[in-house]
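Dumping the structure here so I can ask a few things about it.
A single protein chain has been omitted; all remaining protein chains appear in their positions.
When the chains are written out, they are named A, B and C in that same order, and each has its own residue count from 1.
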Amino acid sequence: MKILYFAHFRERANIAEEDIVLPKGVEDVNGLLDWLAARGEGYADAFADRDHIRVAVNQEHVEFDAAVKDGDEVAFFPPMTGG
Amino acid sequence: MKILYFAHFRERANIAEEDIVLPKGVEDVNGLLDWLAARGEGYADAFADRDHIRVAVNQEHVEFDAAVKDGDEVAFFPPMTGG
Amino acid sequence: MTIRVQAEDFDTGAEIAKISASSSNVGGVCSFVGLVRDADEDKSITAMTLEHYPGMTEKQLAKIEAEAHQRWPLDDSLIIHRYGRLEPGEQIVLVVTASAHRKAAFEACEFLIDWLKTKAPFWKSEETPDGNTWVEAKATDDDAAEKWGK
Partner (left out) sequence: MTIRVQAEDFDTGAEIAKISASSSNVGGVCSFVGLVRDADEDKSITAMTLEHYPGMTEKQLAKIEAEAHQRWPLDDSLIIHRYGRLEPGEQIVLVVTASAHRKAAFEACEFLIDWLKTKAPFWKSEETPDGNTWVEAKATDDDAAEKWGK
């Protein structure tokens, strides 16, 4: 599973992109967030305020209850500010 | 008083512009329209359907009860179709 | 604030660039270009001639542009309206509005073009296969102008 981090998520977790093996028991975005936040301070800090997290699975914007599976591309980012 | 005719008013009255002396008793646009319509066939035809007449006095769009006086510039035209 | 009533064509890109640079705090520039179409409700059009009321046109355009600046926080604006004979595809009118905020730019631009359609002293004569006909005012244009209030 490929994980991408954008904007301040990239800065706080200090990583832009990583490949992980989907941990056992993680079935949706919520579970993935819990697992990531438990990996260390940078991640815990980045994912502290869940109201400000937006997530895309395979480049589609989804809610936290969306399913994730191995091979997915999951991206975390703050609310968008385009235009 | 200067009278201007635009679009189909110009075509029907067969005149673009004329100078007239304000006839006695004519005090507003309504009176002026009555007087002009009585001047001949082209004018009568041009001014037959008053719903489709728009008028400007001194380059300001006005209603038919607007006063007119000698020296004014009065213009007759159909509803505008700019843009 | 600029208005131009002219027979010549205009350079839309250059005009937008000028308005964009009017202030260093312009965040959005909205523009509208009106073009001559080659058909109107199945009636084909080979050309259109725009007649206007010189003097009154400029006066009324300047007035409505000033009103747009009163209603919305605009940094700058431009109205160019052509007259004379124009063929399909040619540009008729350009409205450009610049503001710190996009909503103001959009609303002011639409307000100005809605106004031009119904209140600017222009009249269009279309050349069709059946001869020349004066374009009639559209009720939908009156409705569009109405929504902005007096």
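FYI, contacts are C-beta pairs under 8 Å (C-beta built on N, C-alpha and C of every residue); 3 or more make two chains touch, one makes a residue touch a chain.
The structure displayed is predicted, hence computed values, not measured ones.
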## Note on the structure
Contact partners of the omitted chain among those displayed are A, C
## Note on the structure
Out of A:4, A:20, A:37 or A:53, the sole contact with the unshown chain comes from A:4
### Message
Counting contacts across the full complex, list the positions on subunit A that touch the omitted chain.
### Response
4, 6-8, 56, 59, 61, 75, 77-83
#### Entry: Residues from subunit C at the interface with the omitted partner, ascending
11-14, 16-17, 20-21, 24-35, 37-39, 88-89, 91, 100, 102-103, 105-106, 109-110, 113, 144
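FYI, only the chains that are shown with their structure count from here on.
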### Query
So how do the chains connect up here, line, ring, star, complete, or something else (other)?
other
### Distance between the centres, which are taken as Cα means, of subunit C and subunit B, whole angstrom
26
### Approximate Å spacing (C-alpha centroids) for the pair subunit A, subunit C
48
### Message
Need the CA-centroid distance for the pair subunit A / subunit B, whole Å please.
### Response
73
